[in-house]
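With one protein chain held back, the other chains of the complex are shown just where they sit.
For chain A:
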Amino acid sequence: GLFRDFHDLGVNTRQTIEHVQESKTGSSGSMIKLTANYFRLTSRPQWALYQYHVAYNPEMEARRLRSALLFQHEELLGKTHAFDGAILFLPKKLVNKVTQLFSRTRNGEDVKITITLTNELPPTSPTCLQFYNIIFRRLLKMLNLQQIGRNYYNPSDPITIPHHRLTIWPGFTSSILQYEESIMLCTDVSHKVLRSETVLDFMYNLYHQVDEQRYKDTCAKELIGLIVLTKYNNRTYRVDGIDWDASPQCTFRRADGSEISYVDYYKRQYNQEITDLNQPVLISESKRKRGTIMPGPVVLIPELCFLTGLTERMRNDFNMMKDLSSHTRLPPEQRQHEIGRLIDYIQKDDGVQKELRDWGLSFDSNLFSFTGRVAQAEKILQSGSVVEYNPQFADWTKEIRGAPLICAKPLDNWLLIYPRRNHDTAGVLLQSLSKVTPPMGIRMNRATMIEVDDKTEAYIRVLQQAVTPDTNIVFCVLSSSRKDKYDAIKKYLCTDCPVPSQCVISRTLSKPQTALAIATKIALQMNSKMGGELWSVEIPLKQVMIVGIDCYHDTLFGKQSIAGFVASLNQTMTRWFSRCAVQGRGQELVDGLKACLQSALREWFKWNKCLPSRIIVYRDGVGDGQLHTLVNYEVPQFLDCLKSVGKDYVPRLTVIVVKKRVNTRLFAQAGGTLRNPPPGTIVDGGITRPEWYDFFIVSQAVRNGCVAPTHYNVIYDTSKLKPDHVQRLTYKLCHMYYNWSGIIRVPAPCQYAHKLAFLVGQSIHREPSLLLSDKLYYL
C-alpha cells in the first residue's frame, strides 16, 4: 500500500487527455545530450514472476512467525523467494496451483498453510514493480547500508560537524518504476543529518540557554516537527508534542493486558536503562499501521531518541549551512561518481550478484542517456526596450540596473520608521534611494522619517498614528531579525490597516560598498509591492488567466494549513490578484480554493471586461501520494466552480502539478565532462512516466552543486494546446518573479503563492485585507 501511494502509481491521467494520446513531446529548441541518474533494469528472456497468496489456519499474526512457518518448507519453495507476510513471490512455478503444507510452531501448535497461485506476472506489471523494490531494499541491506526512513545510508564513514554535534551519513535514495520505455532504478545521493545527542541532551542544553518561563515554549518550537530516531530499534518518528506532565515512570497497558512502566518496559525489552526519571515524554501521532492495531499516539522517551535533521535555528545559521553544503552539495561530475558507486557496490558484492542472478535480474552499469531540448532564451522586455543578458546565467540583475520600469509607482507619501540608534543608516538609505530611483522612473518625495524605541509596541503605536489612506508604503528599519516585531508590523499592515510595507534589517543597510546595489533591490521590491511592473516576457496566448497555488502547513499553531492563491490580471502577466484560504483542522482545502477562484474570475472581469477563455492552474504543494485526491476532488471542484459562473461559460482548463522535490538529476555531456544542463532544458521522454502527460524543465542556473529539474504533470487539460506550447509557457512564467531578476525554479505564480502562504502562515495567521489583493504586498 505505502509504496503504491508514495509514487502515485495507478493514477493514469494521460488517458483522459485526448490530444496527447499519440505524443506528449514538444519540438522546439536545440537538442542536447543528457544523462540522468537512472539505471535500466534488465531481466532474462521469458522472465516471469509467480505470485502466491499464503493463508494460515489457525491465523498467525506475527510476520516473523508466518515467515518462519512457511520456510520450514524450503525444499519445496526453493531458496529464492520474497515474502511480505501474505504475498509470496517465486521465480519458478510450483507444480500445483494450490499447495497445502503443515508446519508446527515452537509452542507445538500445528498450522495449515495454503499457498495459492494468484498471478503470473510479466516484468512490467505494477505488482512486479513493488517486488523489484522489495528485492532492491534487500540488496541494500546486504551491502550493510542502514535504513533510515525511506533511504539507505552508510554509517562507516560519517562526516562530522562537532560544533553542532552533527553527523552526516552519505547514502542513497532509490526507487524502481516503469518509465516511458523501460523499468529503471532511479537513485540519487542523499545525506542524512543525524545528531550525536539525544533529545534529552538537547533539552538540557536548551535549558541553560533560555529563561525558565520561556523554556517549555522554546522546547516545543525547536522539537515539534523534527524526526527522531529511537536508540533501541531502527524506527523514526515525527515529534508532534511534548507531554510535560508525564514521565518514564508512567505506566501503559501492554498487548497482553498487563500494566508496565516505561522504565521497566525498556529495561526488559531492550536492556535500555533510563537514568533521568523526571524527563517529560514525546508524543508522536503515528500514521503507520502496525498489524491490525489501529494507529494511535506513540509515547517516546527523550533519553532514548536521537535527533535527526536540522532545527529552524540551524537552518538560519549561515555559517553552519555553508559548512554543511560544502559536504552535501556535489558538483555534477562528483555527484555522478557517487551515484555510480551504488552500482559499483552492487556489481562487486558476490552475495548481491548471486541474489540478482537467482531472480534472473540485472542492472545496466551506465547511467541512462537520452536527448533533451533547450528552449530558446526568452527576451526580457522593459518599457519598449529588450534587455540583453547572458541566458547561461539566467540573471539580468546588472542589465536592468538604471533602466526605466514598465510601470513605476511614485513614492509621494511614505513613512520611514527606524530605531533611534539606526538614525544614520536611515539617512544613508534615503540618499541611496534618491540616487537609484530616478533612472527607474520612480518619482520619490522625501519620506516622513519617524524615530521609535526599539520595541514592538513603539512601532505599532507609530503606525497607528502616522499611516493614512494616502500612504503609499511604510518602510521599517529593524535592528534585528526578531520575528515577533516583524510579525506584529506585518499583521497590522496586512489586516487592520492595509498598506504595503517593507521591512529591512539594519545590518543589511550598513555596508557602504553594497549600499547602492541594496537600494536598487529595495526600490524594485517596493515598486512591486505597490503594484508597479518591472519587466515582462512575450506571452502569445490571449485571454488566459494563469493561476498559482501553493500550501503552507503550520505544525505549531493550531495545525492549520494555508493555501496561497494568485491569478494573473492582465495579458502581460505583470499584475496578480491574490487571496488565501486558511483551513482549520478537518476542513477541506478545496472549499477555500473554490472561493478564491470565483473572486479571481470576478476581478479578471473587472480588469478585462470579459471572462478568460483559458485558465491554466499551476498547483504546487502537492505531497507524495496526494495526486489521487487532486484528480478526484480538487479538479472536479474547479470545474464545478466554473460551471457556477454562467451557463454559457465553458473556458478551457489546464491543471498542472508542479513538483520541486524530485530525485531526478540531469547531467549535460560537454566534451569529456558532465555539467549542469543549461536553463531552458526540457525533458519530455525517457525518464517521464507513460501514464502521465509530464515533463521536466531546468529553468534556473545554480552556482555550485547540481541543478534540480522541476517536474510538471498535466493532470487535466481541455486546452488542446500543444505540449510544446505548454512547456514554453511554463518556462516563460519562470521569468516573471519580481523578487528575483532572473529565472527561478517554478512559474512565478507558484512562487508568489508560496510567498503569500508563508507570510500568512508564519506571521499573520488570518486572511489579509482584500484591499491589498491586486498588489504583490507579500514579497
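Criterion: a residue touches a chain if its C-beta (ideal position, glycine included) is under 8 Å from a C-beta of that chain, and two chains touch if they have at least 3 such contacts; residues count from 1.
The definition used in the following text is that contacts and distances are computed from a predicted model.
This figure omits one chain of the complex; the name its UniProt record holds, of "AP-3 complex subunit beta", "DNA primase", "NADPH:adrenodoxin oxidoreductase, mitochondrial" or "Small RNA 2'-O-methyltransferase", is "Small RNA 2'-O-methyltransferase". Only one residue in the set A:E212, A:D256, A:E388 or A:D484 touches the chain that does not appear here, and it is A:D256.
Contact with the omitted chain, checked across A:N12, A:N144, A:Q464 or A:T514, is made by A:N144.
Residue A:D110 is the one among A:E61, A:D110, A:E181 or A:D591 that touches the chain missing from this view. The chain that is not drawn here is touched, among residues A:K33, A:R63, A:K79 or A:K511, by A:K79. Summarising the interface, chain A meets the missing chain with residues 64, 67-68, 71, 74, 79, 104, 106-110, 141, 144, 146, 148, 153, 155, 158, 160, 162-163, 165, 167, 169, 194-196, 198, 204-205, 208, 229-234, 256, 270-272, 306, 319.
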